[in-house]
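Coming up: chain A.
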Amino acid sequence: MKIFGLDLQQYETKKEPDFRVRDKLETITVPLKGGFGTSLSPRVEVGDEVEAGEIIARNDDSTSTPALASLAGEVIEIVKLDSYHEETGDKLEAKVPGIKINVSSNQGTNGSGVDWEKEKPKNLRELLYLAGLTSFGQTGVPTEFNSSLFSPTEVEHVLINGVKTEPFVHHLIDYGEEFTLFKTGLEILARAFPKSQIHFVLDRNTRENLEELSSSQRIKIHIVEYESYMSKSKMLARNILGEEKLDEGGYLLDHGLLVLPEIFPLAAYRAVVEGTPFIRGRLSLSGPATEDRVVETPIGAPIKYALGEDIMDKAEELTIMGGPLSGNKLENLDLPVNKNMDSLVQLPKPQGSQVLAWLHPGLGKNSYTNAFFSALAPNRKKVADSGLHGEERPCVYCGWCSDVCPVDILPFQILKTYDHGMVDEVNRLQPQRCVDCGLCSYVCPSKLPLSETVKRAKQDQPGENHNYVEYEEDEEGLMSVITPEDEKGRGEESE
Partner candidate 1 sequence: MNNTKDIFTAGLWEDNPVFRQMLGLCITLAITNKVANGLTMGVAVFFVLTASSFIVSLLGDSVPRRVRIPVFMLVIATFVTLVYMFLRAFFMPLSQALGAYVGLIITNCVILGRLESFSSENTPWDSVVDAAGVASGFGLALIAMSVVRELLGFGSLFGVQVLGSGWTPWVSMILAPGGFLVLGLLIWVQRAISPVEEG
Partner candidate 2 sequence: MKKEIWMVVILVLVATVSSGVLGFVNVTTRPIIKRNEVRKLRESVLESVNVQFEADNLVNKFESEFRAEELGGKDIYFRYDDEGNLTGVTFEISGSGFQGPITAIISLKPDLETIVGLEILDHQETPGLGARITDEDFLRQFNGKIVRPEILVVTDAGDEENKVDAITGATRTSKAIQGIINDTLSEVQTNILTDKVMERFSHE
Partner candidate 3 sequence: MNRLERLMSDISSYTEDNPYLQHITEVIDTVRSIVFEPGVSADKSPFLRDYIEIKRYMFAVVLAVAPAALASIYFYGWRALAMIVVSYVAGGIAEVTFTLIRKEEITEGFLVTGILFPLTLPPNTPLWMVAVGIIVGVILGKEVFGGTGYNIFNPALVGRVFLTTTFPVATSSEWLIPMTGGWAGFKQFSVDTVTSATPLGVFANSGTLAPLRDLFFGNIPGCLGESSALLVLAGGIFMILARIIDWRVPVSYLGSVFLYSALGTYLWPNQVAPPVFQLLAGGLLFGAIYMATDPVSSPTTKEAKWVYGVFLGVMTVSIRAFSGYPEGVTYSILLMNMFAPLFDEMVMTFRYGPIQKPYK
């Protein structure tokens, strides 16, 4: 227990998650956009029969990654799916097209693998592209195809982010049983990007014995402290690239860094060695309002089905996509699972109506301050809920937001200057350093929208590339994407 620090571990439910597989499905809806890239146009029509693993949408003209049918069946409808802004979580006007398939067989694919040690790197990258794996990363995985803004030669470092430090969130990989596969996946990556260094970053709690990995020169292991902000790719990149480079803004791949999720090496192993494309995603469910589990499910299955019916019992509780500190509210549990969904957290609604809450000793309340006497009762279970625990008040300049900030910015000053429209002052305060950890909003006693404001200030930065792609609505009301290439061009023009 830390006296002078933010100890979010107190919230953790320490038990191991329950691994399970979901594959009894009647219909699935494969979204034609998941992760980085423009949304695709379907290559199938209603009535077509598709095989599991068959490419059902592909668009070589714009930056994208093919979409695959995750189960065999008949295409029954092309639907429009709700879409959410990936950064703010706001529901967008535009819809994402999806292909609804009436499942005829829950069997997987019968593909055949290749001997990865003999394949050329270029072929390995092609395999990754065809397996639908190249939509990961901030700007996609570079291949010979049009899957990323960058070319494979620009990749200097590949970083596998095995850090899960936001409260409650589980790892998607069982580092015990699946470790060999995972390790092979890393070696495949090393071959696919022969001129780059592979980094695998873990938090301290994940696995103790790592000698097996460090045998290879090409794969470097990093172990980071268990802090809630450490899982942010920008934060990890600091260790590899150094602060100065990151403060310039831009994409990580501008500096040659490709950050990929921990599921990637395993998926790459399956795609290359077993010949199974990425049609089964993994999703962790956790949080105090639900049962903890990690589920493997065909992409396109409705979320609530993928996780199990019992999630519906908790539907009135808040469901968050991503971690509780930086995730987005998920209102519609009928949405299909897409490729880059990895974790759901369910937090209970606040109980409310506690009489004179501010006079209670608060032994079960974890807090940055010790104004609660919970520090005196370390063994007592700490309650977590989605409550604001107070009303919004003017800033009193307590300075806690800048104390907890891992990248040394002054969120309250950014809020003050941003709200007054003082653009130059905001720019001076370097909001682009922010890694979106959300801790400033977490600790704020005045309940001010600090992290939200810093995010907005960051997006307004001159010369700052948006981390995410901007969307526009086309004539049919479907989402079309301003390709980041266009955006790059625009940026240069306007400056």
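For anyone wondering why these and not others, all candidates are chains of the complex that A comes from, given by their letters.
Keep in mind that, in the parts below, contacts are C-beta pairs under 8 Å (C-beta built on N, C-alpha and C of every residue); 3 or more make two chains touch, one makes a residue touch a chain; residues count from 1.
Values in this document were obtained by computation on a predicted structure and should not be read as measured data.
Student: For chain A, choose the touching candidate in this complex from 1, 2 or 3.
Tutor: Looking at which candidate touches chain A, I get 3.
Student: Under the definition above, what is the set of chain A residues touching candidate 3 in their complex?
Tutor: Result: residues 3-4, 8, 11, 88-89, 167, 318, 320, 322, 324-329, 347, 349-359, 362, 365-372, 384, 386-391, 393-400, 402, 408, 410, 412-413, 424-425, 427-430, 438-439, 441-447, 449, 451-452, 462 of chain A touch candidate 3.
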